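Only a single protein chain was left out; the remaining protein chains are all shown in position.
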Amino acid sequence: MKRKVLSAVFKYSQLVILIVILIILSLTSKEFLTWDNISNVVMQQMPFMLIISMGMTLAILTKGIDLSIASNLALSSCVAAYFIKDGKVFLGILAAVVIGALVGAVNGVLITKARLEPFIATYTMDMVVRGLAYLFMSGTLFYGFSAGFCSIATGSVGPISNLLIISLLLFAVLFFALRKTTYGRSVYAIGCNINATRLSGINTGGVVFSIYVINGLLAAVTGLLYIARLNAAESTIGSDFTMQMMAATLIGGTSFSGGKGGIERTLLGVLIMVFIANGMNLNGVSSLLQDAVFGVFIVISLVIDKFGSKYSANL
Amino acid sequence: MKRALSLALIASMVLGAMFTGCSQDGVAASTPAETSSEASAKENTGKKNVVLILKNLTNPMWVEVKEGAEEAAQKAGVNLTTLAPVQSENNDEQISEIEQSISKGVDAIVIAPADSSGIVPGVEKANAANIPVVAINTKIDTSSGAKMAAFVGVDAYTCAVEISEKLSAMMDQTGEVMILEGKAGAQTSVDMVKAANDTFKKYSGIKVVASQTADWNRAKAMTVTQNLLQAHPNVRAIFAANDEMAMGAVQAVAQAGKEGKILISGNNAIEDAKKAVDNGQLALTMDSNNHGLGYTGVETALKLINGESVDEMIPIPTTLYLKK
Partner (left out) sequence: MNKVKTAFSKLPGILYGLIVIGLIFSVVAQGFFTVSNLLDLAKSSGLLILVSMGMSLCILSGYIDMSVGALMSLSGVVTALCLKAGTGLLVAVLAGIVTGLAVGSINGALIAYEKFDFWVVTYAMMGICQGVALKLSNGNTIAGFKTDFRFIGDGKILGIYFIIWATALLCLVMTLLCNKTKFGYNIYSIGGSYQCASLAGVNVRKNLFFVFVLSGLLASLSGIMLAAKSNSASPIGGQGYEFDAIAAVLIGGTSFEGGKGKITGTIIGAIMMRMIRNGLNLVGFSPYYQTFLMGLIIVAIILIDVVNQHRKKIQATRRVYK
């Protein structure tokens, strides 16, 4: 019995870490465990990070990486805002989706057809797309969107925010696709061994291409949600997101060597990160130490993971 | 053979990209007619060259500064090149930009240093090349011998004192206040936060309950403010070191249903912040006269080129932007 419990604990170590964090934070700050605070974190802050981190996870599952999600988010949202500020909401949303998918497609082509390393392909695309965003905006910002558009991000259905609904819907769709369809299986297989997968008849090029297009779409959606939430669009948005997406995936336990992990793990990773950030603000942790705190948490999750696998291996 | 072909490809790509850039009006930072062949021609005809180095070109504030500078340059018939670090407020890039300007041959440098002391090696080089250096918005540390021909602007500390005094007055000198800091380590942020703390300390009824960084960033400020409002639900005012963060805080306050109950102050008077002040969402911001800053900076540089003497400290009138 004890062994069963312990092995389960170590298998879902991220969940344990999350619970531990929640307990610690509720002890150190009396405002933490309130409905207001928890709902604020889960319903207002988590959704943004979740959607794009899922994209990063998809790329990492295929033993790749996507460093261009943040700038894709910026460009698609800025172009969308150009139309939305004049009231053409539908056109704006369409523009965002098209651009997001287009950038993703370029990534896909560079990686599958030109055989570039995902790192360098998405790194350079990140520069190109960010540059395009800068050029498009030329230092200005668009603001003042219609209340109808903003309510996509600020509104809620009952007690649940639209943001949470949208992000969980996307999560459900992707989760189903990854875990229950052959498409999902091939994603994992590609991450394990792309050559073997290709030789067994799966169109690896097509699957990888689709992953990056999906990332682009996820970036566009998040971009739209951001400009609706902030009621403003600027070219600099998201410049710190790439690191956060990587951290969420890492903490969640998806391996960067591909083929292991999943977006359900990333969900835990995102939750851990937003709660840590929330806790640091609540407890007034000095701005200087915040990077270090994240680093320490990553190390802790590593250690627990390591001991966990060692322990369950010895059972 | 194929290798030569592929090289020709890169070459034509690069050249093509450059000339597209050069012929774009108003988007490339150098005045539209400046391709390098023409520039060297101008060298011979004696048209003066001034370079403007800013902290970045992605914050609307600096774009306004650039526009003011370009106006002054155009009026005087002078070439203006605007440079800025790609990574916002990167000191090393600014030093490189000074060095490159010296190699290229400029007559004056107008710079908003990201780091007052860090920029010194670049300034010393300019001094050695007899190129006058005018600092705008942030001073250059002259304690070790670097020469700053003039400083144009009001320093961040003084601005922040004025803002926080007005905020304190609007709060009737009582209540809790939160501070949203800029990027950790940025000179302007350090100065402004210090000024705010010094001012609030004067009033016994005011208590600073939180001071966290939001990296000058709108989205981050929204998240940080959301969190801080949880910890301090009774806060009366928020002092944000710039308008970007203030606008993020505005969104967070609205989402928490506390619109109108919390006084928020910003700085820089960017367009949407001014609108927010007009309709009551933002309590006040500081019109740092960005356009005037750029204009006077270049104007001063031109005076120096022509051998006129200028004041060492040239304050730019700044005004609080309040609801009418």
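Here the chain labels run A and B in written order, and each chain numbers its own residues starting at 1.
Heads up, the rule we're going with is that a residue touches a chain if its C-beta (ideal position, glycine included) is under 8 Å from a C-beta of that chain, and two chains touch if they have at least 3 such contacts.
Here the structure is a predicted model, which is why all the values come from computation and not from measurement.
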**Asked** Out of A:L33, A:L94, A:L199 or A:V296, which touches the unshown chain?
**Response** A:V296
**Fill in**
Where subunit B meets the chain that is not shown, the residues are 2-3, 6-7, 9-11, 13-15, 17-18, 21-22, 27-30, 34-36, 39-40, 56-58, 81-87, 91-92, 95-97, 99-100, 102-105, 115-118, 120-121, 141, 143-144, 183-185, 187, 190
**Fill in**
Note that subunit A touches the absent chain at residues 67, 110, 114-117, 119-121, 123-132, 134-135, 138-139, 246-247, 250, 255-257, 286-296, 298-299, 302, 306
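By our rule, only the chains that are shown with their structure count from here on.
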**Asked** Just how far, in Å, is the C-alpha centre of subunit B from the one of subunit A?
**Response** 32
**Message:** Per the contact definition, I'd like the list of subunit B residues that touch subunit A in the complex.
**Reply:** 27, 57-60, 62-63, 66, 88, 181, 184, 210-213, 215, 217-220, 222-224, 226-228, 230-231, 233, 247-248, 251, 255, 270-272, 275
**Message:** Under the stated contact criterion, what part of subunit A meets subunit B in this complex?
**Reply:** 29, 31-32, 34, 36-37, 40-41, 44-45, 134-135, 138-141, 143-144, 154, 226, 229-232, 234-238, 240, 277-278, 281-284, 287-288, 290
